[in-house]
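Handing you this structure, nothing more for now.
Of the protein chains in this complex, one is absent; all others appear in place.
Read from first to last, the chains carry the letters A, B and C; within each, the first residue is number 1.
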Amino acid sequence: MAVTTMAKAINAGLRKALEDDPKVLLMGEDIGKLGGVFRVTDGLQKDFGEARVIDSPLAESGIVGTAVGLAMRGFRPVVEIQFDGFVFPAFDQIVTQVAKHNARSSGRTPMPITIRIPYGGGIGAVEHHSESPEAYFAHTAGLRVISPSNPVDAFAMVRQAIACNDPVVFFEPKRRYWDKADVDLTADIASATSPFEARVVRPGGSVTVACYGPMVRTCLEAATVAAADGTELEVIDLRSLSPLDVPTVAASVRRTGRLVVVHEAPVFLGMGAELAARITEECFYSLEAPVLRVGGYHTPYPPSRLEEDYLPDLDRVLDAVDRALAF
Amino acid sequence: MAVTTMAKAINAGLRKALEDDPKVLLMGEDIGKLGGVFRVTDGLQKDFGEARVIDSPLAESGIVGTAVGLAMRGFRPVVEIQFDGFVFPAFDQIVTQVAKHNARSSGRTPMPITIRIPYGGGIGAVEHHSESPEAYFAHTAGLRVISPSNPVDAFAMVRQAIACNDPVVFFEPKRRYWDKADVDLTADIASATSPFEARVVRPGGSVTVACYGPMVRTCLEAATVAAADGTELEVIDLRSLSPLDVPTVAASVRRTGRLVVVHEAPVFLGMGAELAARITEECFYSLEAPVLRVGGYHTPYPPSRLEEDYLPDLDRVLDAVDRALAF
Amino acid sequence: MTADGGPELVQLLTPEGERVHHPDYDVDLTPDQLRGLYRDLVLVRRVDTEATALQRQGELGLWAQCIGQEAAQVGSGRALAPGDFAFPTYREHGVAWARGVAPLQLLSLFRGVTNGGWDPHEHNMALYTIVIGDQTLHAVGYAMGMQRDDDDSAVICYFGDGATSQGDVNEAFVFAAVYNAPVVFFCQNNQWAISEPLERQTRIPLYRRADGFGFPGVRVDGNDVLAVLAVTNAALAAAREGQGPTLIEAFTYRMGAHTTSDDPTRYRVAADLEAWKLKDPIERLKVYLARSGKADHDFFAAVEVEAEEMAVALRDGCRALPDPAPASMFDHVYSEPHLLVESERATFETYHASFAPALDEGAHGDPRGPAASHVGVGGGH
Partner (left out) sequence: MTADGGPELVQLLTPEGERVHHPDYDVDLTPDQLRGLYRDLVLVRRVDTEATALQRQGELGLWAQCIGQEAAQVGSGRALAPGDFAFPTYREHGVAWARGVAPLQLLSLFRGVTNGGWDPHEHNMALYTIVIGDQTLHAVGYAMGMQRDDDDSAVICYFGDGATSQGDVNEAFVFAAVYNAPVVFFCQNNQWAISEPLERQTRIPLYRRADGFGFPGVRVDGNDVLAVLAVTNAALAAAREGQGPTLIEAFTYRMGAHTTSDDPTRYRVAADLEAWKLKDPIERLKVYLARSGKADHDFFAAVEVEAEEMAVALRDGCRALPDPAPASMFDHVYSEPHLLVESERATFETYHASFAPALDEGAHGDPRGPAASHVGVGGGH
């Protein structure tokens, strides 16, 4: 056990993946000597060489597109997109090729590609550095989409993503990179929970709160505050957005009768929409209130001086909980 | 009044827009001499010249990106994407620039760009020619997304899209291009319904069915069949996906108590998810059944010999209606 | 831009079938090999015309013709070693032929029974790529993989003149140059991207695009199978020897429509087609073989017979291609189980089962079938 930040936990996970499988490659902008703008790949090029930790030309489509070819050749590329807002030049390759190759080839050319994307706001950055584009990817058949919320999960999930034979878009909550936890850096992924399952991170009987990535900590804080008021929130860390672990959420909602979904991404057509639709269908007679959603607004991510007004926070979560209870 | 196909109605609409405003330009691949692969721009280059009806290099990002510059210069570019599956190379320009310019510039450089995309399946095409990517765009703040279902609307809506000062993604249901209707080709857009409002196209009291684009005809056919069985469907043509006209749907659902949403796009994070979430929130106490969704599966669009199994049809709509009524 | 390809055009066989020489490029082929190339060209054309006919008969949804481009495809395809790997567009029927992909596998895609068709690993040829330019980056990535495997094979990557405008293609040039990847970029410049002439994509000859990225570019007569073979051989050899990428521009003309959905009379002039018929890649090789005594009437007749038999088999095979099982669309979305896909598959199967016994005798139900019947048997309405 070592007290480790999420950034370092991912770094350790990448290192293990590189050690365990010679077919694993890292690709991206500034991931070599610089170790990535968040230092997540720090030291890896030094130890694994330029052929395996590849500083790419400044072209996201090129990075993902060449990763497709490398995957066809039997490699397991792990691609870093420097910031959320820079994934769009690669969107065609991701949606048209990465996502569809396995189906097109009837399983003959699977795409074991991991696309790491630091995402979300709260770090006071300029435009395009604080977005939450996960819904675009979760809507796309053929991709898996996961997001850790803490260092322990991050260490396991990044390796599980790399080990998965399907493409995985791995969203790293950048404002939690510096969160610390005790991580067992010798832990095997064989014994870890599947990354495609949600986890109840705090049990409670009043209202279910489903969230993921950066919002898990916010929701846990909200739960502490609510508990002081006698409201017991059951907080579920979804962890996976595609597949979405509806059964775990449904089981909880059948007990609580109320669900609030929280994410930074815009509410309109965000993950909360899908979860609301599905839970309502599956738990229609258990629901005592409509599923309520807390998230970003239907605006571009605002200038950083306004981001605290944009991002869901403890108060907005509790406000939604109040509203759910008021039904 | 003239009996006109949807393709011809859009052609007539584009012609009028070119006539009415010298700032209107058409850009795209093969839109000149060929008149577009669906002949929607037939004859326009001949009549308006190569400077206004522009055959572009084969590069979608280039087309949309240069349209941004033209819009900054005061033009109103109307861009054609040849098929749904080819919009992704332009995704970055659309999401990062077209959608955000107005906000970034505090309204100083609006983006009156219309992006025409023939979409949807049912025409027996090869891969990438039958997709329904509308949710990606509707999720994106700054874009408006509309889709006509019939020639009359198509004629008005394409001109309204061009006249709108915001960017509009205009989804043309390609398998309905050959549907015919009486269109008044002298009609003014001033008198037309706002393209951002839904329309009840068939009133009924049993179940509300919300749909758009190619599915409107399917749902109307289903309504005819259902009526013979004594079930009165209220069919709503959403027409606009961003904004989504929730009030019109909610008003209907408050009467019927039941809603089925139908689209070709995959159900997971499709428009139905958002509509289900919102209607459930707004009409919680009116709903006698959960909102049910009929749509594409979470698979790439299948080879054309399977598309009839993939696409929602009359039977699947009626099956959902039955299930809604069974609650 | 000159209609004849200009002075820089590498040619070893003139349109009249005369064998000429070039200071930099040559091939030395046995009569057997030359006859083999002729046979390739004829059979590939026969696949093309048969498939076109099958589309007209409604057996295929679409067909992308390659007529006129056979020499570019066969010449480059035959230059490949077994360990090399080819990345095609949607029109490389001649390359597929050279890689041993059965023509029926090509047809299965255009019939709409699959979005793929063959095993890329079996033939060392990727599946057809329909989105213009996407495959060029895959090709470079695959070549980067060869470098990492210390495999001195090479990759060949096909694309059209129109494709050169796509960002991805230019990024492929950047990556290939920067990593010195063993890849040959093979551009078939048939001078049209559907209805758009070359001037809509470039104002200089396309082979010169390579200058901007720091690797060699060469323009070859794409209707001259010998010159294409020679130039491709040289580029592949350079790639294998660690000299990195080459761009080959094969100057050619597609004598058919863009696809069977297209109507080229709206944009091309008939005279062009007539002029290019005189440069037919098959005819010139035939003349050369005949004049030089390397093939006789019997040989040509035998190839015709073989082509005809192949066409018959292809036609029958195409008609017999079964539709896939409907639920197969869920099969390979992921390679490991995915909750949503599994639940949708289950719903789909239950739903289909509800129709099957009463109304649908076939193995795979046509869901349109029961539609009308809903009126008749529908219970709940």
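One rule holds for everything that comes next: a residue touches a chain if its C-beta (ideal position, glycine included) is under 8 Å from a C-beta of that chain, and two chains touch if they have at least 3 such contacts.
A quick note: this is a predicted structure, and the numbers were derived from the prediction, not measured.
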Omitted chain's touching partners, listed by label: A, B, C
Touch with the omitted chain, as defined above, among A:Gly32, A:Gly257 or A:Gly272: A:Gly32
Identified contact with the non-displayed chain, of C:Gln166, C:Gln191, C:Asn223 or C:Thr252: C:Gln166
Among B:Glu29, B:Asp166, B:Asp237 or B:Glu264, residue touching the chain not depicted: B:Asp166
Interface with the undisplayed chain - residues on chain C: 164-168, 170-171, 174, 177-178, 180, 199-204, 208-214
Interface with the undisplayed chain - residues on chain A: 29-30, 32-35, 37, 55-59, 61-62, 85-86, 88-89, 124-128, 225-226, 228-231, 268, 297-300, 302-306, 308-310, 313-316, 318-319, 321-322, 325-326
Positions on chain B where the hidden chain makes contact: 25, 51-52, 56-57, 59, 61-62, 64-75, 77, 89, 92-93, 96-97, 100, 102-110, 141-142, 144, 164-166, 196, 242-247
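The working rule: only the chains that are shown with their structure count from here on.
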Reference chain C; chain at largest CA-centroid distance: A
Most central chain, judged by mean C-alpha position against the global CA mean: B
Euclidean distance of C-alpha centroids - chain B vs chain C, Å: 34
Separation of chain A from chain C, taking each centre as the mean of its C-alpha atoms, in whole Å: 39
Chain C, residues touching no fewer than two other chains: 114-115, 131, 167-168, 333, 338, 340-341
Multi-chain contact residues (two or more partners), chain B: 85, 88-89, 127-128, 268, 297-300
